[in-house]
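Every protein chain of the complex appears in place save one, which is left out.
Naming follows writing order (A and B), and every chain is counted from residue 1.
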Amino acid sequence: MSLLIVDGVVKKFGGLRAVDGVSLTLDRGEVLAIVGPNGSGKTTLLNVINGVYKPEEGRVILEGRDITKLPPYLRARLGISRAFQVPRPLPDSTVLDNVATGAIFGGGYDIHSAKEAAEEALSYVGLWEKRHQLAGALAFSELRLLELARALASRPKLLLLDEVMAGLSPSEIDRFVVLIRRIAEEKNIAALSLVEHRMRAVVKMADRALVMHQGKKIMEGPPGVVLNDPKVVEIYLGRPWRF
Amino acid sequence: MKPWLPLVTYLSLAAVAFFMPEYSKTIATIVFFMALGQAVNIFVGLTGYVDFGYVAFMAMGAYGLGVVLYYMPQLGFAALPLGLALGVLMSILLAAVVGGVALRLRGAYFAIATIGVNEGVKHLIIGANIWGGGAGLILGSRAFEAFGRDTALWLANVGSAVLVIATGFMAVVAMYLIQVSKAGYALAAIRQDEDAAKVMGINPTKYKLLAFMTSASLAGLLGAAYYPLGNLQVFPENVFFIEYILDGLAVMFIGGAGTVTGPIVGGALYIIVRTVVGELLPGYQVFVTALVLMTTVILLPRGIVGTLRLHLPPKLREWLP
Partner (left out) sequence: MDFFSQISPFLLSGLLLGSIYGLSATGLSLIFGVLKVANIAHGAFIMLGAYVAYFALTMWGVVPFVSAILALALGGALGYLVYVAVVKPLGLKNELNILVALFALFLLMAEAARILWGPDFVGYTWTIGSFSLGGLIIEYTKLAGALLALAIVISLEVFLRKTYAGRAIRAVVQDSVGAQVVGINVDRVYALAAAVGIGITTLAGVFITLFIPVGINPYMGGPYTLMGFVIAVLGGLGSIMGAYLAGLVFGLITSVGYFAFSELGFAEPSQMALFIAFLMLLLILLFKPTGLLRI
């Protein structure tokens, strides 16, 4: 049984069909990259899976259970964790408390074991040394790691990664890609990662890539194949020259 | 966190009020503002929401004890615990109704929704002519009947002071219990980023309502201690006096929103300012309070204790919650 099934989801904003009949499946331990230019509906789709938006049509199914109508906080408890495109730490709380909060509410730990889980997640992403700092004092790339640790500590089955490589340097991206692959393989967690531009990273990180354009799914398959497809290239570069 | 500093402060004030009754009224007046700030803090400081109709909770507490004393003085001493319980219950119920509806809304919308609550409840009591209507409840003879003359006077003097102090004490305990529990983590997240909190698995409405109802029950106790017990009367024009939320916010913000020691520091400073203004410029108290609140909120948004905590090493920070 697939961990996540998205079945014909439609999300409209006024007359605009931001997500237009997208379906996908995702298994444990698998990394799926959703690729598409700005405005293609990736983030809206992620928000539908996350419960921020309720779709007009279609269903979202987690481990065989229809969660289309559940609010975000209940989905978090069922194992959907998210890292935001713009990191959203709790700036006045310590790094440890940030991660522990995720562990308590998303992971269902009591406070004591939540702190242990938080320390473990922090050392997993390499942020343990900074656990007593206020999150507001972290550097940008560290905030990305903090979000990842917070998601990990909440015992996720599915990680939603919203453009988590935006704003990172090439070497930081390389480390991030390795980390995400490691998480998927070692912890048997599924990851759904939105990517706008970092195609090189997609090839290294993802098992599959799914291309969205104007709310629709254009293509799906192995990243190396999909990203070299003429149709996908056209979406990114505009119409190729013709005589 | 270590709540000993604020707890010991309240305990020693209670001891002074109890053993030196001649200072009871003074201490009650000072601690009233501290405890009010403390109660306001549990909701406003912990959630980051503001309720402009907050005074209605004090009024509910005042009416709870007032109504029991007025209509059932034959209960004798039982009227006191029963009246207090009824007052707290009514405050909690009002909080459940207002919060159950309005706490689903976000910050600014919640504040807008609370604008009319205080006046609404007041007009309901006066308009529908319940609980004495606009004339209020005068309790002197009823309290004498229930408790006996000397005890009633002792209760009005020392008893109300002790209850005010006890409310401040309980507020600190409540704050401590919230902050060391799951609710503390939830509220910290909600206050800083409600959307992120939801995605982390937190149900914001539930924890906001918890803080709201806790805060309301303490405000109710305060109202009961101050009007029916301390002044032996409940007049709608007094108990719904809108400026008490101004006082509560001023005390809380001067000390530091969300801190436990803040309202004690803020309350002490606030009473000094009010007394000095009352001496030098009588009639300007509200004007000065509003001015002080506005400048504090803008120039020292974390308040005195909040700012101090930022600069303390983590070990000491524990002792100044």
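Here is the rule we use: contacts are C-beta pairs under 8 Å (C-beta built on N, C-alpha and C of every residue); 3 or more make two chains touch, one makes a residue touch a chain.
None of the values given here were measured: they were computed from a predicted structure.
**Student:** In the full assembly, spell out which visible chains the left-out chain is touching.
**Tutor:** B
**Student:** Which candidate, B:14, B:88 or B:102, sits in contact with the chain we can't see?
**Tutor:** Among B:14, B:88 or B:102, only B:102 touches the chain that is not shown.
**Student:** Any idea which of B:180, B:291 or B:312 touches the chain not displayed?
**Tutor:** Checking each option in B:180, B:291 or B:312, the one touching the absent chain turns out to be B:291.
**Student:** Touching the absent chain in the whole complex: find that residue among B:161, B:174, B:202 or B:249.
**Tutor:** B:249
**Student:** One chain isn't shown here. Among B:52, B:227 or B:270, which residue touches it?
**Tutor:** From the options B:52, B:227 or B:270, the contact with the absent chain belongs to B:52.
**Student:** Across the whole complex, list the residues on chain B that are touched by the chain not included here.
**Tutor:** Touch set of chain B with respect to the missing chain: 44, 48-50, 52, 101-102, 104-105, 107-109, 111-113, 115-117, 119-120, 123-124, 127, 243, 246, 249, 253, 257, 283-284, 286-287, 289-291, 293-294, 297-299, 301.
Keep this in mind: only the chains that are shown with their structure count from here on.
**Student:** From the C-alpha centre of chain A to that of chain B, how far is it in Å?
**Tutor:** Inter-chain centre distance comes to 44 Å.
**Student:** In the complex formed with chain A, which residues of chain B make contact?
**Tutor:** 180-182, 185-186, 188-189, 192-193, 195-204, 314
**Student:** Quick one: which bits of chain A touch chain B in the complex? Just the residue numbers, please.
**Tutor:** Interface residues on the chain A side: 50, 52, 71-74, 76-77, 81-82, 84, 88, 90-93, 97, 100-102, 104-107, 111, 132, 150, 154.
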